[in-house]
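The complex appears here minus one protein chain, its other protein chains still in place.
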Amino acid sequence: MAQTEISPVEPETLVPFEEDHARQTNTGVSNNKLAIWVFIASESLFFGAFLATYFLYRGRDAQFLKGPTPSQLLNIPFTSVTSFMLLMSSLSMVLALAAIQRGDHRRFRIWLLATVIFGMSFIGGQVYEFTEFYREGLHLSTNMFGTTFYVLTGLHGTHVVVGIVWLMSIWIRSMQGKIGAERHEAVEIAGLYWHFVDVVWIVIFTAVYLIPQH
Amino acid sequence: MLDRMQRLRRGAVTAVGMAAAVVVLASCGATGPRNHQNTIHPAGPAAQKILNLFTPFFWVAVVIGAAVVGMTIFIAIRFREKPGEERNPVQTHGNVVLEVSWTIIPFLILAVMAVPTVATIFNLAKIPHGRDVVHVEVDARQWFWQYVYTDKDTGFYTANEMHIPINHPIELTLKSNNVIHSFWVPELAGKKDVVPGHTNNLEIEASHPGVFTGQCAEYCGLSHANMRLRVVAQTQSDYDAWVAQQKTPLAPSKVVEFTKDISAKWGCLSCHSVTNLTSNIGVTIGPNLTHVADREAFAGDIYQMTQSNLAKWVYNAPARKPAGPLKGWMPDFSAEGMTMPQAQQIAHFLLCETATRPTAHPECR
Partner (left out) sequence: MTTVEDATALLHPPVKRSILDRPRSTTGAWSWFTTVDHKKIAIMYGATAMFFFLVGGIEALMIRLQLAQPNGTILSAARYNEFFTMHGTTMVFLMGMPLAAAFGNYFLPLMIGARDVAFPRLNMFGYWVFLLGGAFIYSSFVLGGAPDGGWFGYAPLTSTPMSQGFLPGRGADFWAVGLIMLGIGSVATAVNFIVTALNMRAPGMTMMKMPVFVWMMLVVAFLTLFAMPPLTAALIQVFMDRNFHTNFFNAAAGGDPLLYQNLFWIFGHPEVYILILPGMAIVSEILPVFSRKPLFGYSVVVFSGIAIGFLGWGVWAHHMFATGIGPIATSAFSLSTMLIAIPTGVKIFNWLATVWGGSVRLRTPMLFALGFIAQFTIGGLSGVLHSIVPADTQQTDTYFVVAHFHYVLFGGLVFAIFGGIYYWYPKIFGKLLNEKLGKLNFWLMVIGFNLTFFPMHFLGMEGEPRRTYTYPNGMGWGTLNLMATIGAFIIAAGVAVFLVNVIFTAIRGERAPEDPWDARTLEWLTSSPPPEYNFAEIPVVTARDEFWHRKYTEDDEGRLVKLPPSDASRIPARHDPSEPHGIHMPSPSYWPFVVALGLPIIGYGFVFKLWWLLAIGVVILLFGINAWTSEPATEETH
């Protein structure tokens, strides 16, 4: 008969199977962290496909002569500000991780909230931009720019929203006392995803806004 | 028990061997049927070059395949344990010499294959120039082929049946405004896809007169299987005569008759045209009807050009060739009130009034 264990440890802080640090991994990287890196590699190709699509169709509207063009619509100063917000959100994410690693839960939650707010500002800027373009006549079906721009940046925006939901759920759980200092890896993994989404935006911003086209 | 098993096995092996022989021999059947669509019966330089490139490597593949299959059977039999026996074979882990050899040798064979392959690719990609080139624009539709002869001495539209002079390069420009199709006349050349937004080129040439059939070779919807075509290769004089016939317009009275008596009621001219010169072409949604009765077959080269087939077609085309909900296709005229006698009348007109030589059709005499 199995020995009954009386465990003084609270159920919430039982180390889950996936995060069993007691079991050494062959690579030295925990299962969860390796998984998020592998997933990010996959997602890179996903965005790569849409970026390739965007580059293929860049400038085609010139010969089809329909609808507003990028140079007429893109507001680089405005988007630079929202991009800066997203970059700042990565900084605050780093600070949040540092805070929980040294056990400072209050600071952790402040920086995490800051990340969420920066992220939401970015999304707000995207929403504003989309509605502006729509008002000026750029729809999904108008021309190649409409098709590729909305889908590429829209899919990125969706990824940002997913990240915001993820971070907020961590914030709520931290408020409930469920994110102890030993769970810092969960924060690090969310941070990796967040930084990835930020890097993707840097590429999109460069390709769509900064590289000149007609 | 042992003997029975042995006999059973031997019987099984013999049966399988015989079956294999039957399959292989039946499949081979010399060079296959004379169906005007056989890649092994090339009738033009492009198809011939392809076959010349393919044939030696085909036999190399057959030899290698037979060797590997044979070796597989051999090792299974040669090294098998007798029941109850448990041999103790040498535990070979590898052999560098062997492994290097069977990496290098295939590489060499492939290198030998690569050189003529690339040479032929470039050779067949050359676009012919010069005064003896005949230019035809091929528009792939759902589900028929429109041809526009675009040279100065031609300049007309036709459909599905392409006539070409032998020993002339025919330069085809392939276009589609709907889905992807593929133009394929196996006995003259390899296939080339017709891609919306792209203009592809294909050169065909026949070395002797004959009729060479083909089919669309890229899945394009419900009637992909019904999108056939034929290329009629003729001597220079026959071809010239055909061109002259095609360029001869229908008598104005016939055009008027068609417009007033038939198209006014059924709307034919909203899709088809009974004029076919590039200077006076009408609507080109459907195949050009100016000299439709000159063709051996119609509706994507699937029905013989007879009064009966034409009548049934006009009466209810979707029943004769599945089109589904495709917008702008030929309607079911029987559901719109056409009677069979009316269809017969229209068929008679098409058969007898559009033919260059009406006496060619028995029903018109």
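Per-chain residue numbering starts at 1, and chain names A and B are given in the order in which the chains are listed.
Here is the rule we use: a residue touches a chain if its C-beta (ideal position, glycine included) is under 8 Å from a C-beta of that chain, and two chains touch if they have at least 3 such contacts.
Predicted model only: the values in this text are computed from it and were never measured.
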Sites on chain B contacted by the missing partner chain, in the whole complex: 12, 16, 19-20, 23-24, 26-29, 32-35, 37-40, 47, 49-50, 53-54, 57-58, 61, 64-65, 68-69, 71-73, 75-76, 79-81, 85-95, 98-99, 102-103, 106-107, 110, 113-114, 117-118, 120-122, 124-125, 142, 174, 177-180, 182, 184, 186, 189-193, 195-198, 200-201, 213, 215-225, 302, 322, 324-327
Contact footprint on chain A, counting only the chain that is left out: 1-7, 11-12, 14-19, 25-27, 29, 31, 34-35, 38-39, 41-43, 45-46, 48-50, 53, 56-57, 60-61, 63-64, 66, 140-141, 143-144, 146-148, 151, 155, 165, 169, 173, 178
